[in-house]
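With one protein chain withheld, the remaining protein chains of the complex are depicted in position.
Up next is subunit A:
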Amino acid sequence: MTDAPVHLADGRWVGRSLRRVEDPALVRGQGRFTADLKADHFVRFVRSPLASGRIVKIEAPEGARMFTAADLAAVKPIQPMLHKFNYRPIAQPILARDVVRFVGEPVAAILGRTDAEAEDFADQVELDIETLDALVTADEALGDNAPLVHDEAPRNVIVEGIVKTPDFDATWAKAAKIVRIDARSRRQNATPMEARAGHASFDPSTGRVTLTCTSQMPHLFRTTVCDALDMPESELRVIAPDVGGGFGQKMSVSPEYVMLVFLARRLRTSIAWTEDRRENLIASYHSRDQQLSLEGAFDADGKLLALSGDIVANIGAYSCFPTTCGVEPLMAMAELPGPYDFRAYACRSRGVATHTCPIAPYRGVSRPSITFVLELLMDKAACELGIDPVDIRRKNLIAAFPYTSATGLVFDEASYRETLEMAAKAIDVPAFRVRQKAARAKGKYLGLGFGTFSERTGYGTPAFAARGMGITPGWEQVEMAMDPSGFVELKIGASPHGQGLRTTLSQIVADQLGINPNRIRVVHGDTDRTPYGFGTFASRSLVIAGGASVLAARKVRVKLLQIAGHFLEAAPEDIVLEDGNAKVAGTDRTIPIRDLARAAYHGAHQFQKDFVPGLAETATYDPGGTFSNACHVAIVEVDIETGGVKIEKYLVAEDAGRIINPMIADGQIHGGVAQGIGNALYEEIVYDETGNILTSTLADFMPPTAHEIPPIELHHRETYSPATITEAKGLGEGGGIGAPAAIVNAINDALSPFGVSVAEIPATPQRIRAALRAAEQRS
């Protein structure tokens, strides 16, 4: 990519906390969500009550119309692919055929004229399933005589990665100190406030189906559903209307959507499914669920020389589409070295199948877990070597750029050390230590913890190609047209779900064209209206769709300047576009941009023969990727009697490159931190030993409320990215990546007088009390 970065003068739209164009409709209750659509029929999915079993009989109640796997002979299963020798391709059936593999797996679809009728029918289905042995944990699945979840995957390992740098053994031998951490990141659910929903409507006049659904990537939903149903993509329109949060869960194409389109075509009708919260908690996608063992080889001064890791991810019963189940374990292996400068690295990472709900991406993907374990290791090493936790990070953070990591990732400009210093200064570590000592004397246990990380964002096709995914996403395309009235329509392949992308992209485009952002309408989430794209995930939309928007705007700009040159009798390079006008620099000669737009459409005869009428342009952007970074700091108080944790202070020093809209950027960090706090302290999907879920309501699986989230102090630094056109780096996930590390390090600092620590998230009162109890029993 040879595109020069954009240099924007003061007083432009980028960098301003512009209010969101998304908001007026949403605060009036005029948002349009999938469940708001009326349908002629409603479907409920009959789901397996058993984790593992053989289907003996499924019988519908009288008067009900039901579909089972037997009706889907012509429908292909969903087949996520990874072109790696150690990946076992596991297809997911649309409805369970012969066997069930997790509680909540759809075994039948049943119809009603109303949602309530469909639900009544579903309750009356006679389902006879013969119980088979269930594997719930990765340890059970890896056991010597464990049954197989899928015959194709010996020892239940679906995907495995191994890496070892050539210098590893020699470097390891030089260590003065080996520090080990065995950590666990328990299973969670992204829990968007709007659960999944779909509405498929058959149009008899065209034979086409419109699927409106809660999707983060509508174009890929179209491709996947059409592949399964063997239909041309032109016969399916996918719309992602307002989407009530996704956080990765709405990225995967689940069988329910294939079923909806199948039913709409078969019955030539409109049909709706709105997932209830219980379904969402047991049968949508889960996340995390990793066991991580890490050993660090340090020299006597606390310099990390080499790192060795063993990662086991419980990926559930199937591989998700399109990322596959490799998304957690393989990314963990590739990005475990994080922001630290060391050359020798060895890691083994396995994705293990069990009889549990499949795992899919969730905000931060893998990095909340690996940052957690690596930062715990740093604090433990600091403690064992008698170094301050800030000092050990100072010693080890990458300082010179570009930097090529032990796994071959190239880090562009970043500010690991600078954000650490910002955070340490803002929290005032020496003052805290004085306060901590005084508090301890009174039986009050305060702790301070750091979480430093590097967050890979805005990466394009090359990064996904390196993963060997069957689908290689990465690029984004936009179509931009200025109409004859001078207003701009920007159609994007990215598909936001709450990020405010319409606002930020309009700010970027406004600066390029010298017009007010309120003259720009951003269109997304409709495969009939927008160019093919990969949607919103992995902190990519603003970086990649933003870059493509700049490229398209530059083309429109060139043409506007050409037309302006004609009317103003000046060379295009002497003309500037600002405040809605084209002006000859240094003169008072000016013409409104809307007049140029009108001329482009209605006055083509005035220009030379090769003039192409109109102002419509297309552009594609496919960057190599960049790295955001941050240092999170938490001060907590641990109640030794109850094991309860209160966050007293939370601080983030963040660097996401150029900030397009500070208000929106802060909001993304706040939200990420809140989910990270949930991840660190509260949220856990719990299975019993038979594979039944014990946390199927929001009273059991507990996202934090306003009570649990403290004020979050933000400090920004903007290291402009040389790797992206807008100089922005992604920041959607960062908040959630740093929080578990900072909070658990703070808990362990608070627990240090007792000589105990926790290395498991969520760090619940029970786990903290168990650690303290063990210490009490020892003494």
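As a working rule, contacts are C-beta pairs under 8 Å (C-beta built on N, C-alpha and C of every residue); 3 or more make two chains touch, one makes a residue touch a chain; residues count from 1.
Operating definition for what follows: contacts and distances are computed from a predicted model.
Choosing from "Branched-chain amino acid ABC transporter permease", "Caffeine dehydrogenase subunit gamma", "Universal stress protein" or "TldD/PmbA family protein", the protein name stored in UniProt for the chain missing from the display reads "Caffeine dehydrogenase subunit gamma". Of A:Glu105, A:Glu140 or A:Glu194, it is A:Glu194 that touches the chain left out of the display.
Interface note for the absent chain: among A:Ala146, A:Ile178 or A:Met663, the touching residue is A:Met663. The set of subunit A residues touching the chain not shown comprises 19-20, 22-24, 26-31, 33, 35-36, 38, 116-117, 191-195, 242-245, 247, 274, 276-277, 497-500, 663-664, 666-667, 670-675, 697-699, 703, 705-709, 711-712, 735.
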